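The other protein chains are all here in position, but one chain of the complex has been omitted.
Chain IDs A, B and C follow the sequence of writing; residue 1 opens each chain.
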Amino acid sequence: MSANAKKRVGILGATGTVGQRVIHLLRNHPYFEVAALAASDRSEGKRFVEACNWKLPYEMPEAVKDIKVQAIKPPLDCDVVISSLPSDIALEVEGAFAAAGYPVISNSSSYRMHEDVPLVVPEINPDHLDLIAVQKKNRGYDKGYIVTNPNCTTIGLVLALAPLQQVFGLEAVMMTSMQAISGAGYPGVASMDIIDNVMPHIGGEEEKVEEEPQKIMGKLGAGKIEIAPFKVSAQCNRVPVQDGHLESVRVKLSKSATIEEVAAALSAFTGLPQELKLPTAPARPVIVRTEKDRPQPRLDRDAEGGMATVVGRISKDTIFDFKFTLISHNTVRGAAGAALLNAELLVAKGLL
Amino acid sequence: MSANAKKRVGILGATGTVGQRVIHLLRNHPYFEVAALAASDRSEGKRFVEACNWKLPYEMPEAVKDIKVQAIKPPLDCDVVISSLPSDIALEVEGAFAAAGYPVISNSSSYRMHEDVPLVVPEINPDHLDLIAVQKKNRGYDKGYIVTNPNCTTIGLVLALAPLQQVFGLEAVMMTSMQAISGAGYPGVASMDIIDNVMPHIGGEEEKVEEEPQKIMGKLGAGKIEIAPFKVSAQCNRVPVQDGHLESVRVKLSKSATIEEVAAALSAFTGLPQELKLPTAPARPVIVRTEKDRPQPRLDRDAEGGMATVVGRISKDTIFDFKFTLISHNTVRGAAGAALLNAELLVAKGLL
Amino acid sequence: MSANAKKRVGILGATGTVGQRVIHLLRNHPYFEVAALAASDRSEGKRFVEACNWKLPYEMPEAVKDIKVQAIKPPLDCDVVISSLPSDIALEVEGAFAAAGYPVISNSSSYRMHEDVPLVVPEINPDHLDLIAVQKKNRGYDKGYIVTNPNCTTIGLVLALAPLQQVFGLEAVMMTSMQAISGAGYPGVASMDIIDNVMPHIGGEEEKVEEEPQKIMGKLGAGKIEIAPFKVSAQCNRVPVQDGHLESVRVKLSKSATIEEVAAALSAFTGLPQELKLPTAPARPVIVRTEKDRPQPRLDRDAEGGMATVVGRISKDTIFDFKFTLISHNTVRGAAGAALLNAELLVAKGLL
Partner (left out) sequence: MSANAKKRVGILGATGTVGQRVIHLLRNHPYFEVAALAASDRSEGKRFVEACNWKLPYEMPEAVKDIKVQAIKPPLDCDVVISSLPSDIALEVEGAFAAAGYPVISNSSSYRMHEDVPLVVPEINPDHLDLIAVQKKNRGYDKGYIVTNPNCTTIGLVLALAPLQQVFGLEAVMMTSMQAISGAGYPGVASMDIIDNVMPHIGGEEEKVEEEPQKIMGKLGAGKIEIAPFKVSAQCNRVPVQDGHLESVRVKLSKSATIEEVAAALSAFTGLPQELKLPTAPARPVIVRTEKDRPQPRLDRDAEGGMATVVGRISKDTIFDFKFTLISHNTVRGAAGAALLNAELLVAKGLL
């Protein structure tokens, strides 16, 4: 794709924590360039550099500083929109953009579980994009459509579950998370709630993690996804960590396996993004570490640019078959990078 | 018991994190007074105020400041010893004290799983103290004996499991902990390992939590404990919290129950320490909170002076029967307070 | 004062961080009882237990749970109001209460620097309460009046400066603060701004600290305060600490002194609250520690129930005369306790 043919991206929720990550990941991107930025009323009409309380430890790209922030509604002068809107407004707004002819790549939870909306992790279920045709027909969309990526806690988890499902069969998953504060956006978690403390509650999180994996890892057949039959139990906690969701996981498999076989299945896992060498695809989607005290948020969240799930401490469980710990960067692989990888896949498939 | 009849306590490991808590809890105690302090070679011979790097947010009691620190070996001029020694030296030292005629109340893990050593949580298994007679006979002890309390993560957990076992029967427990740094003592956890981070490994912890509950909740019969048959799976993590171990728990019960019945069983739980009104006994060993974001370490660890397990977020689990979150103060109920409550029970039973 | 003659207190801003501390400090108070709770529109009409997001690690007192939260305006059924309102609304509201006949004891900054409003730290300038008469005359108040306490960073500082001024004379003060997050209220500081970070800016704080000490330590004469002539320079930072403002201080004195003389002057300092044995008065308003690594927020903020300034690291400065470090509990001595001590002083002086 030549530089002058770059797709022009509009970012919905551009001033938010995920919006900022999307902007950062799009600097010097081979397929895409930032064309339009949309955010809440408070920001509308301001230059982005004035509207945005930039919280990343990188400089704001020069190219976006002078872009004038627009209202979150069509039309926007762009080829595709990446949305990181709060779920309460995403339902209406993303639907409006799709209806107005925009491909919508969404981080929001609003459409994830709709039957005709693909919930895609490109290494796992790229074929679910075939639902776009169904969706267009159902909803009367012309060129527009909606593709979603999972919740930030789900995505790190399913990257480790998918190889296990493929190789050994998966029956049940117990997951307890220790999630980073950036997952709640800015200002998000009050510091009085998290310094010298853990918050044992994240609104709506457990419910999402308990239902999204089965859709992602389900089979597409006859225009419909057959939800995978394994069960997931989730307990979600917030810890004083800037980035990176750590998850303590137990799995029950269909076939017996050794620790080495489980590690091998995880390490060997790759998918279409690796095959297509998509720009944002990690070389290794799942990295297995054998040190007794890894993975850790601070040391492992940025593996493969934050796009890999790092798994460690694989051992036999006393009740299920195996237990292990994983880390995934919640605003990269868990949000901005997930959307971007979906966008790249859509380009590669000629859908964008 | 009159003030002038106070039992004279010797503290092994007096300069450590738990030793300091024991000293703090013994200020103005109706049954006990600090008589001797023993610690490692480095401290030996110094006045306690000079030997001890006091890390509690309370003043060091005046009464202990000038006590000269002694070697960790018998004889010590006292009626009973409370030991918080590292497990690698506890095996030899605690045995030597028991053989020398001292009742030893131990926080260490060395003797916990020995068949003839009671592992006691006074609300749950005070009858296990009957093992003392067996132990004396087995080991040829005269007046001395060893009584242990559980690991700091176990104890918060079993206080919530015992009422469930009693009322509904208990089949399996999955527990994921988020543990405080004080559990590793001082200097303990390096700050570079825990600021903006979680450590997914605590040496030996998972193994302890997976076997201690079944002994504590087992039945004593014919001089031997019948280990309870439920299974425990543990994943233990360290988080940047000063005090208080938070645990995400799922349980599988023998009988069906409602959330309200589970909450009621937990709230109603009391035992012998409450009946005897032991000085360190919490009025409510288990407190159930119904707010969606409780318990939290900072807000709930000091409930009942740090002696209660606070349970919240009780809800139906998708795989097991129920899931909930609990907090327990690891150096109070989990260590110093546990030992002290055992000591009080021994006095009440005429064993001390 | 007999129990049945307790003054009835109304708390303005009752649901806030400082309001909660006031309520906690008033449980079992010998002079006062909580009679009315007022807070923002959002809370109005609700029972306090429902309106308040209680964030203290103590139980909410039973006595306040069912009090119905009222609007922040007169009349309130009480003898005196303690106000912890945001400064933007305090100017109007506190004036209205004073005009309506209520003694107002205020934590807010709105009136502190008004010429006829006493800014009182009872150990230092209890005589400034004589301004009340001037104020009443100026403003046409009948029974009502306004008495203020300083900013939370100022108050810890002036307790250490006043003895130096009295004994050696004070010429200049350079203060750099490391302030706790509770000083910003709840939700206050966003966790993304403070985990693994320091915020080098606290709005309006440096200005307050640079002018309040000279009023507090000024002389009252002829109905007017002669501002003390020393200069203060302040740089204020926010650090990831729950409670307790730490301050690095350098002072230039009028007379030469030794480190021992400085320490002795600080340790010897007491005032009218100690003489009158006011209930909230610390036995020692200033505590000097000689360990090389004290004071620390975690270990020293609660000294004397949070009412003392703890000073340490007194040494010769290369430019000014001395440098030292101090800690003061920002929501106790720095706010709720300061107001309460003022209230107690007013009772003792027959002004309430």
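Following the convention adopted for this analysis, a contact is a pair of C-beta atoms (placed from the backbone, for glycine too) under 8 Å apart; a residue touches a chain by one contact, two chains touch by 3 or more.
Since the structure is predicted, the reported quantities are computational estimates derived from the model, not experimental observations.
Between the chain not shown and the residues C:Val239, C:Ala263, C:Val286 or C:Ala303, the one that touches is C:Val239.
One of B:Glu44, B:Asp79 or B:Asp193 touches the chain omitted from the figure, and that residue is B:Asp193. From the options B:Pro163, B:Pro200, B:Pro213 or B:Pro240, the residue with contact to the unseen chain in the full assembly is B:Pro240. When the full complex is taken into account, the listed residue touching the unshown chain is C:Arg250, out of C:Lys55, C:Lys215 or C:Arg250.
For subunit A, the list of residues touching the undisplayed chain reads 55-58, 195-196, 242, 298-302. Subunit B residues in contact with the hidden partner, per the touch definition given at the top, are 17, 55, 181-182, 186-196, 240-242. Against the chain not displayed here, subunit C makes contact via residues 172, 174, 176, 178, 193, 196-201, 210, 231-233, 235, 237, 239-242, 246, 248, 250, 292-299, 312-313, 317-320, 323, 325.
By our rule, only the chains that are shown with their structure count from here on.
Of all chains, A has its CA centroid at the greatest distance from the CA centroid of subunit C. Centroids built from CA atoms put subunit C at 40 Å from subunit B. With centres set at the average Cα position, the gap from subunit A to subunit C is 47 Å.
The residues of subunit C that reach two or more other chains are 55, 195-196, 242, listed in rising order.
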